[in-house]
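Below: one structure in structure tokens.
The other protein chains are all here in position, but one chain of the complex has been omitted.
Chain naming follows the written order as A, B and C, and within any one chain the residues start at number 1.
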Amino acid sequence: MRTVLLTGFEPFENEPINPSWEAVRALDGEHIGDAVVVARQLPCVFGAAIDAMDTLLREVKPAVAIAVGQAGGRMEMSVERVAINVDDARIADNAGAQPIDTVIAAQGPAAYFSTLPIKAIARDMRAAGVPAAVSQTAGTFVCNHVFYGLMHCLATPVGAGVRGGFIHIPYLPEQAARHPGQPSMSLEMMVRGIRQAVATTLATDVDVREQGGQLH
Amino acid sequence: MRTVLLTGFEPFENEPINPSWEAVRALDGEHIGDAVVVARQLPCVFGAAIDAMDTLLREVKPAVAIAVGQAGGRMEMSVERVAINVDDARIADNAGAQPIDTVIAAQGPAAYFSTLPIKAIARDMRAAGVPAAVSQTAGTFVCNHVFYGLMHCLATPVGAGVRGGFIHIPYLPEQAARHPGQPSMSLEMMVRGIRQAVATTLATDVDVREQGGQLH
Amino acid sequence: MRTVLLTGFEPFENEPINPSWEAVRALDGEHIGDAVVVARQLPCVFGAAIDAMDTLLREVKPAVAIAVGQAGGRMEMSVERVAINVDDARIADNAGAQPIDTVIAAQGPAAYFSTLPIKAIARDMRAAGVPAAVSQTAGTFVCNHVFYGLMHCLATPVGAGVRGGFIHIPYLPEQAARHPGQPSMSLEMMVRGIRQAVATTLATDVDVREQGGQLH
Partner (left out) sequence: MRTVLLTGFEPFENEPINPSWEAVRALDGEHIGDAVVVARQLPCVFGAAIDAMDTLLREVKPAVAIAVGQAGGRMEMSVERVAINVDDARIADNAGAQPIDTVIAAQGPAAYFSTLPIKAIARDMRAAGVPAAVSQTAGTFVCNHVFYGLMHCLATPVGAGVRGGFIHIPYLPEQAARHPGQPSMSLEMMVRGIRQAVATTLATDVDVREQGGQLH
């Protein structure tokens, strides 16, 4: 049986909860298609988060690895297209570090594209009633950092045949209730969306050609 | 036993569903505090919607009347503060009418304030984990029209002692899935929020003094 | 010769400058149509601002009075439709007062509509290349307060035949340069827009019927 690794983050920026961890842990152990889900939490810490991801990839040996992270202020499930090789933090991480314009992997490429079928995932989420879109930037904080680290690890022999990517999710309603004017999404909807992302990935070898870009 | 009248609208603007009707009908017959809920649907038609509201007020004789309407694009439950005496429609209503700068009630005042405890409602919704805020405008389409008509009717003897107001609610996720880039809220959250609005209104004689305005 | 009174505000909320005062003072003494402009500054203080406005109306005896105010975050010239009879301040005014849900005029109506030709003004501004729209809310801070006070005074004999209203304007670029992510407009464009508003008002007896509302 194939394994799908889902990661979520611990809370950060004074939040008591992180929807990414709540959503993926709800799927831990679930069977989707011919695979079983293993959900794990990552620290919201530069460096340590990638180290934890690398260890997980070696231990879990997943066929698919999807990292999930909180994007407070976004409206919908954001299926990320690209990770870039830079850290530029607006706030300190959970260990107090705030890197500015530092490379993630000194010998790494400028960017990695997701190897998930991002267009099919966004299409299938929407068909399942879950608001979703492809996103052209995962930011420059720990989410982009882990996304880049994941793809950098998958570019080595350990990642042969393994597909990986990143999905940003909105605030939970209980978070938005403390941040007036911010959009949110229910946990049930997030779980449904991520379950769909896994199912679509397992069932899709070649992504669909469907518009998902931005003019700027 | 006191009665609370909740109204929602039929779908409009090519939507197959209107979250306001879905949310209030889920509460039809429910006992909240010492009251029972009567939920009814209004047409999305200038004039006819107010006629239907007037008839309902006379038939149901509620202690509290709350009209609910869809506000596609809003992030959260919007507890409206004021209804203004003008129709100015960006699109046609369900009967094809598109009034521009026409008065709702020729002899009516320029505006009516909600007589619900709007600050307490927004506070209690947020405390219940439901994103919510006071809003300073209900627009100039059928929602504001019904809100004004409701308050205009309650200003007559038929409305003696009756409190009324309006709550705007976001798209449902299934609607936002067809409108990329739009925020949404789950039906369960909307129902919880409206239930709270009813409970808070029944339990609150004098609204709390709590900031809920806008700089502009 | 007729006189047009334009008012702008002193700076507030830690800004060194207020674009509303910069824009109207640039028009002081200018002849527009058959009228001459008198520009005066108002304090950003609840109560005192209306007192100053009342005194100006009695002294200047204008045919048209347009109050202008800063709306940091708005994209375009906002021709306000309605002033409501409530103060609800998110921040303290320049005298330290922060009223919440207090009426502006105890015996006043719930709202006043602008008596400027708001649709013609927005249309003519746009035709002159100035981004502009009608707005359904002037907020609940000192701008709405002065707008309400202006219309309340004009509703007395002193205002017989005098038309009045309110226009909100964006940040200046130099302000937006200190507020990342905020829109702005050049002073030259603001001055052009206000000059157009005056000219259109002087030339328009009956407003045009043109859509300018909001769905919600």
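A few notes on this one:
Methods note: a residue touches a chain if its C-beta (ideal position, glycine included) is under 8 Å from a C-beta of that chain, and two chains touch if they have at least 3 such contacts.
The structure presented is a predicted model; accordingly, all values stated were derived computationally and were not measured.
Put simply, the missing chain touches A, C once the whole complex is considered.
Listed residues C:I104, C:M189, C:L202 or C:L215: the one in touch with the omitted chain is C:M189. Considering the full assembly, A:A111 is the residue among A:I17, A:A111 or A:V162 that touches the omitted chain.
For the chain missing from the display, the contacting residue among A:I50, A:V64 or A:C143 is A:C143, taking the whole complex into account. If you put the missing chain back, the residues of chain A touching it would be 13, 69-74, 78, 81-82, 84, 86-91, 98, 100-101, 109-113, 119, 136-141, 143-144, 168, 207, 209-216. If you put the missing chain back, the residues of chain C touching it would be 75-76, 125-133, 173-174, 176-178, 180-186, 188-189.
Going forward, only the chains that are shown with their structure count from here on.
If each chain is drawn as a node and touching chains are joined, the picture is a simple open line.
Copies chain A and chain B of the same sequence differ in orientation by 180 degrees, per CA superposition (steps of 5).
Relative to the centroid of every protein C-alpha atom shown, the closest chain centre, again from C-alpha atoms, is found for B. Note: centroid distance chain A to chain C, computed from Cα atoms, is 47 Å. Here the CA centre of chain A is 38 Å from the CA centre of chain B.
Residue positions of chain C with contacts to 2 or more other chains are absent.
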